[in-house]
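One structure, as structure tokens, below. Some questions next.
Of the protein chains in this complex, one is absent; all others appear in place.
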């Protein structure tokens, strides 16, 4: 598999073409975060609904490249029904993995593992993490109340 | 004579210590020009009184280095009683001489010749010409009436 | 122009086997400019304007020599050239130095959807602050600013016309001389964004007769971090500074202060001396090539690429008729960001994005585009590499199911 094939894995292209959980809701129980990547115009909105400390649902929308859009779809599937703490840890380890930083290697990344190829494309790591960043904001409690 | 002695000629130091025609007048027949050289803080005001196309009187004031202040004094003596045209030509040729540009070599510079030494000190040419510039403005007819 | 013989003037190619097609973002820098930069730092490093000692005096002479050369480059006068941090800063200076104090509610500012953000947002802000209104020249079907369309929005309320000379996405040349003449007939002031024209066209501000004109050193072989604002003498004299401090002041006192005459009035603080000094060499380099030869060269490359692209079914070109060396395109169904990664694998440097022209993207109805822009150092071989790589991307993403 060459570098490009390794970047554009089947599973990524599948989520890009057939995004799961796409489209936003008006349901006010969802917390929403919108991030724009000015360097390329990627534009992602993530909504998540947390109940009893568990991520019950994730929605997403936006426009961008295949890496960015697919990862929103992938995370919406992977993180659903996980406790917030676990979802956050997953997200943070994923981001570290993409950034070539030490991460918890015992973690099962499942479909998110497909994004390993991005590590060889530093100019694209933002694409692969922007949706995850947005997700994190939606579930993080505001601990900054100055 | 070394370079410095050639710059700080006796005649220059004399006009610096004993400036002629110093002090401004309130006489409204005098035209006035104030120039400040921001690079060193030299600050010169020249007033000139022209009647029947002749420079009848020149006054000056200000603060600055010896080259600057003395040249105001020198010009106030040299240009007095000259026709405006002649005074202007004198001033312009003097400025060219200082700037190492071609000038009318038949001209009698009299005391102003002492400033030849400045030509070797390009950082000081402004000092030697600023009062002359101010003088020129006081006698030039505004030909720019746009 | 012998393209291959120019490539060796650019040290980036010593280290990188790259097809650099992103000049519209910033140009590469020739050895002579880098040499002048290091020359300044090695031999002077001193400040300008205020030093009476030799190093500083000589640095000042070099600084002024570039101002003089810049003036001659666009047929302006020495005092009409203000050095800024870039074209963006220059345009902001016009908007906030001139616009802010000369606009009233009901006044109109004409711009276009072709504008770079730096000639759009300052006017949007100034309009907000003054109650003036931003009016857009309706673009032609191709996306051009045309004289008739301009005339249709010009009226006695028009106070400022701020238009791009060459669009940084479409590459079209605005008929700015005719527009300026019309604008002046309504006493409107004309500000030209020449960031994409100064590097490629001979500019004569006396002929155009515009009031202001802005461009950047770094898009025309010069150092980064330097821009130029040309302003007619009278305009600059009547314009407010926007930054206050050292060097722009004449008398500073508690009771009030007075400013230097232009251009110093607009250049507070220690300027980017080295960059200014080195910009001289960029101007010289361009003048040695000559704008006629440059244009011919750019056109040849552009036409070559366009011809090839017209044979690739899924490539859509947005500006086939443009007069300058810029091809803006997409592979249908594939996000430009994905395409650019394929090209990058082949060492082709190309811009994917909105090119700081979001209003134009909205007008085009796309989120982003690819843009290849050509300059002195590009060759037909660069074009071949681009064409081959685009073909590869088309195949790759088709196989990936897009």
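Order of writing sets the labels: A, B and C. Residues in every chain begin at 1.
In this section, a contact is a pair of C-beta atoms (placed from the backbone, for glycine too) under 8 Å apart; a residue touches a chain by one contact, two chains touch by 3 or more.
Everything quoted here is computed from the prediction, not taken from an experiment.
Note that the undisplayed chain, when the full complex is considered, contacts A, B, C. The omitted chain makes contact with just one of the residues C:244, C:291 or C:304: C:244. In the complete assembly, the contact with the undisplayed chain comes from C:120, out of C:120, C:172 or C:374. Considering C:160, C:301 or C:348, the position touching the chain not shown turns out to be C:348 (whole complex). By the touch criterion stated above, the residues of chain C touching the omitted chain are 10-12, 14-16, 18, 20, 22, 25-29, 33-34, 37-38, 41-47, 50-56, 85-89, 91-92, 95-96, 113, 116-122, 124-125, 134, 136, 216, 218, 223-227, 242-247, 249, 251-254, 256-257, 268-275, 337, 340-341, 343-344, 347-353, 356, 358-359, 362.
Where chain B meets the omitted chain, the residues involved are 3-4, 7-8, 13-14, 16-17, 39-43, 63-68, 121, 123-124, 127.
Considering the complete assembly, chain A touches the hidden chain via residues 36, 38-40, 122-124, 146.
Going forward, only the chains that are shown with their structure count from here on.
Taken as a graph of touching chains, this assembly forms an open line, each chain in contact only with its neighbours along the path. Separation between the centroids of chain B and chain C, computed from CA atoms only, is 44 Å. The distance from the centre of chain A to the centre of chain C, each centre being the mean of the chain's C-alpha atoms, comes to 37 Å. Work out the mean CA point of chain A and of chain B, and you get 75 Å between them.
Multi-chain contact residues, meaning those touching two or more other chains, do not occur anywhere in chain B.
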